[in-house]
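So the structure is just underneath, and the comments pick up after that.
What you see is the complex with one protein chain gone and the rest in place.
Now for chain A:
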Amino acid sequence: MLAIDVNRLRKQFKVQKNREGLKGAVLDLFKREHTLVTAVKDISFQIPQGEICGYIGENGAGKSTTIKMLTGILVPTSGQIHVNGFVPHKDRERFVKEIGVVFGQRSQLWWDIGVIESFRLLRKVYRVDETDFKRRLDELIETLDLGDLLNRPVRKLSLGQRMRCELVAALLHQPSILFLDEPTIGLDIIVKTQIRDFLKKINREHGTTILLTTHDLQDIDALCSRVIMLDDGHIIYDGGLNELKDRWSKGREIVFQFTDAVSLDRVNSLTAGLDVRWTKENEMAAKVWIPREMNVSDVLARVVSSAEISDIKILETNTDEIVREIYRTGSPEAGEGIRG
């Protein structure tokens, strides 16, 4: 069954136009002018149950708007959404019982009361059975290491502590889908890693479907098997992370550390006949670029068999670079021309 099914989804906002000058201000007072902004432009995608899907794009690409429609906060202008078989904005109160949501920039805990009080209140709000709640809470507290925070009021928690509590709050009612809007924003690397491991764990153990937006591509690398990339309201890529890397990576590079000094001519002769490019790093090291169609082992075999090597390093284009390239050019197609 599909966890999320989105068809030709569109969202338009009416944005007030402020006219210039005193005359404009007076005119605005009587007759407002509006411009129509389309934030999400007829996107379609399907996410099966149990998948962790990354939803990425530049600021203002329409990510948050999509999440808000998927969680039933915003009503779409046109198109269909089915999440867990519900139309989110129609059947809100029943629908939200089955989902968990974490907004990195917004707290869903009550500011003035202790963390545990918030959890107890959420238990009642979601009508979670007392024994289920206890078991679930113990498990979450243990994996997220929250034991000593429980009695503190939320306003006295650090961002990292609060974020972990937010995750617990979103998962207490055991939702089958978890929406995360920039869950690791502003967190240190230790908390980030902890949260990533935790998300992987609940996905593995409970089959929770996770859709997350992020600007931190390491989140994507660590968690997602699939990526949807949004640009200016359009989906520009939807597929596996590895395919994205394969398709847009500019090949791989190998750095060889030789035992003796080498020249560019010498290394070029090692791989004569192969479509590779050498550059010299320093006296004893050279880097070779290999197009992605070619097997790394072919090049390795040639070099290793005829030269003394003390060290080898294989460099893969990382996701950051690929995505930066796509953002910069605006579409994956344009990226094609730049490669090579």
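Following the convention adopted for this analysis, a residue touches a chain if its C-beta (ideal position, glycine included) is under 8 Å from a C-beta of that chain, and two chains touch if they have at least 3 such contacts; residues count from 1.
In this text, contacts and distances are computed from a predicted model.
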Any idea which of "NADH-quinone oxidoreductase subunit H", "DsbE family thiol:disulfide interchange protein", "ABC-2 family transporter protein" or "Cbb3-type cytochrome oxidase maturation protein" UniProt assigns to the chain that's been left out? "ABC-2 family transporter protein"
Which one touches the absent chain: A:C53, A:V101, A:I195 or A:V303? A:V101
Check the options A:H89, A:R152 or A:K250 and report the residue that touches the missing chain. A:H89
Consider the whole complex, including the chain that is not shown, and state which of A:V125, A:L159, A:L264 or A:I309 touches that chain. A:V125
Given A:E33, A:D112 or A:E205, the residue that touches the chain left out of view is A:D112
Chain not shown, touching residues in chain A: 13, 16, 64-65, 68, 71-75, 89, 92-94, 96-97, 99, 101, 103, 105-108, 110, 112-113, 117, 120-122, 124-127
